[in-house]
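Let me begin by handing over the structure; questions about it come next.
All protein chains but one are shown in place.
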Amino acid sequence: MATTTPEVGRGDRSILERSAAARRADPLFRAVLTALAGLILALIAFFLIFLINKASPAFSHQGFFSFLFTNDWNPSKEIFGAWPLVVGTIICSAVALIIGVPIAVATALYVTELAPRRVRGPLVILVELLAAVPSVVYGLWGVFVLIPKLKPAEQWFADTFSFLPLVGGHVAGPNYFIAGLILAIMILPIVSAISREVMTTVPPDLKEAALALWATRWEMIRMAVLPYSRAGITGAAMLGLGRAIGETIAVTLVIGNSPTIGKQIFDQGYTLAAVIANEFGEAANDKLHSGALIAAGLVLFVLTLFVNALARGLVRRAENKGTKIKTVGGAV
Amino acid sequence: MTDENHLGTMDDQRPPATGSDPAAAPVGAPRAPLPDREAPTAPAHDGAAAAVLGKQTAPGIAVTDLNAHYGAQHAIRSVSLDYAPNRVTAMIGPSGSGKSTVLRCLNRMHEEIPGAVATGKVMLDSDDIYGPSVDVVAVRRAIGMVFQKPNPFPTMSIFDNVAAGLKLNGIRGVDLKERVEQSLRGASLWEEVKDRLQEPGIGLSGGQQQRLCIARTIAVEPQVILMDEPCSALDPIATLKIEELIADLKQRFTIVIVTHNMQQAARVADTTAFFLSGELIEHAPTDQVFTNPGDSRTEEYVTGKFG
Partner (left out) sequence: MSALAGVSSRRRSTDQVMRGLLLAGTLIALVPLILVIYYLLKKGLGAWSWDFFTTDPTGNFLGDQGGVKSAILGTIEMVLLASIIAIPLGWGVGLYLVEYGRGSRFAAVVRYFVDVMTGVPSIVFGLFIYIVVVLNGWGGSSFAGWKGSLALGLLMLPVVTRSAEVVLLLVPDGLREAALALGTPRWRVTMKVVLPTALPGLITGSLLAVARAAGETAPLLFTATIVQSTTFNLNDRMNSLPVQIYTDIGSPNDQLVARAWGSALALVALILITTLVARLASRRSRL
């Protein structure tokens, strides 16, 4: 017999039921949230469709492969060969990776393995501060500080090492190298942060095993930490690459925006992102020109999508290696 | 010692915790045989408490042919057993025996896991909680649960924690302050927290937090209380308090407790059910299970040959 369940509001229903109105709330709530999630997918699909649609005049005018591989970007003649832009993007990103990744990894290694405990926190914060500086401020600094201050050194380098390929000749103020250098600074925080995360998942017994074999600290890093973190660090570098490819404002301010492929590293150049920022004003009413710029944006979009997908796959795999995947009573 | 009709403890002032006298704890002394189901136990509480708390007898649960799956894994095989009203039934068994799963099928928490399914008949009084028109949410108001790790809501005060079951469900017409006090008394926590009801619930010690969770559970006035290893995260003194509490609570509720501690089962439970690999092996009065088990597997488990 009886129960002590609150009688309130039950009416005639058995204790094991609820009002119809109350039961509707749960499915409704879930439906709303699911719809929001679906909205994201719809947005991305939308993106692609619209970009492709508006880019098609340029593709049909130029031909898709011609667009990508013709070495002649000449809006006034209605020739839109994006090859110089693609090459410029590649060169700047390469410089950014070559300079930025080793430094980022060195920072990550130092913070996780070598730094005294009390210094770790502040160091991490300082590196993160680099990420707080917006792109336009880096551009400003690049134009008025970096370019004039580095020019003499660059010229000296170009003169002294002119026997190297891609080096030698007159150093332009804004050039590929400066753009790559600023990109390196901009990708430092993210490459370092992710490398750090991956390095902290290295199992301590692996490191201790190395140390127990009389390894020096560096040898332990070389034998235990680096091999284990290799995939994750590669992923971090690729994320940095993705960031570098898409960076617009800082680059366009310091690269010179010259739509030809420079002959050496200290020449002016152009990138896919920079051309969009630069030429959109004048292209606004020109369907073909703006179509070409949108096409450049599409190429940029697909490129970064691809690089980031690859990167995230690597990073996720690396992170899951060391730590168990969190499960909820059997669910993943 | 608590005997079957130890009354009047819930509203009277409890003497301070007697951790110093473990010999007084009810250990597996021979228990009185189970009273008939029909004979109601008439508690002689003072009238005021009875008026607030309603009738003191709770229904039992009758399980028939319960099967539970985690996806393709058949975890519980055709379990049938009766949980006697106003009694404590313990479920014991080695890890993976399915005792916790069975417990979670009793308040339909099992199906909250994606891919988990349970079938069978589980009768609460005259209602099958797995019936077609039954709402899962309402089932859980009638059958409450206390978990292994105390889980008070971190953003709420002690008062709000106890009232949470009522507030979260928009139940009106209940005097919250009175209900909270009654629940805290029922959980033997009132004296310790009555002056700091507005403090955060997570500021309490482990044992106090668990009693807070018990208060929270009884505040919605369920008929059955399920306990999933409620003391395994607690120290021995806190454990003792909770075991004493259980002996009180069964005056008002039917209690089912899962425990991996056989001594605990011997101390608190009227009957004990032994599970192995998802099957019910034996269900009998507790002292019989421990001194003269019917099945050899039960005997091997309780004598520590495995587990």
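Quick notes
Order as written gives the chain letters A and B; numbering starts at 1 within each chain.
Throughout what follows, a residue touches a chain if its C-beta (ideal position, glycine included) is under 8 Å from a C-beta of that chain, and two chains touch if they have at least 3 such contacts.
These numbers were taken from a predicted model, which means no experiment stands behind them.
For the options A:109, A:210 or A:265, the residue in contact with the chain missing from this view is A:109. In the complete complex, the residue from B:140, B:185 or B:211 that touches the missing chain is B:140.
The chain not shown here is touched by just one of A:94, A:206, A:223 or A:249, and that residue is A:249.
On the side of chain B, touch with the chain left out of the figure occurs at residues 107, 109, 112, 114-115, 137-142, 144-145, 147, 149, 151-155, 164-165, 168-169, 202, 213, 216-217, 220.
Interface with the hidden chain, as seen from chain A, comprises residues 22, 25-26, 28-30, 32-34, 36-41, 43-44, 46-47, 50-51, 54, 102-107, 109-111, 114-115, 123, 126-127, 129-130, 132-141, 143-145, 185, 188, 192, 214, 216-219, 221, 239, 242-243, 245-249, 253, 273, 276-277, 280, 284, 293-294, 297, 300-301, 304-305, 307-309, 311-312, 326, 328-329, 331-332.
Keep this in mind: only the chains that are shown with their structure count from here on.
Those residues of chain A that touch chain B in the complex are listed here as 1-6, 8-9, 14-18, 22-23, 328-331.
On chain B, the positions that touch chain A within their shared complex are 40, 53-55, 57-59, 70-71, 113-116, 124-125, 127, 129, 131, 133-135, 137-139, 141-142, 171-174, 220-223, 252.
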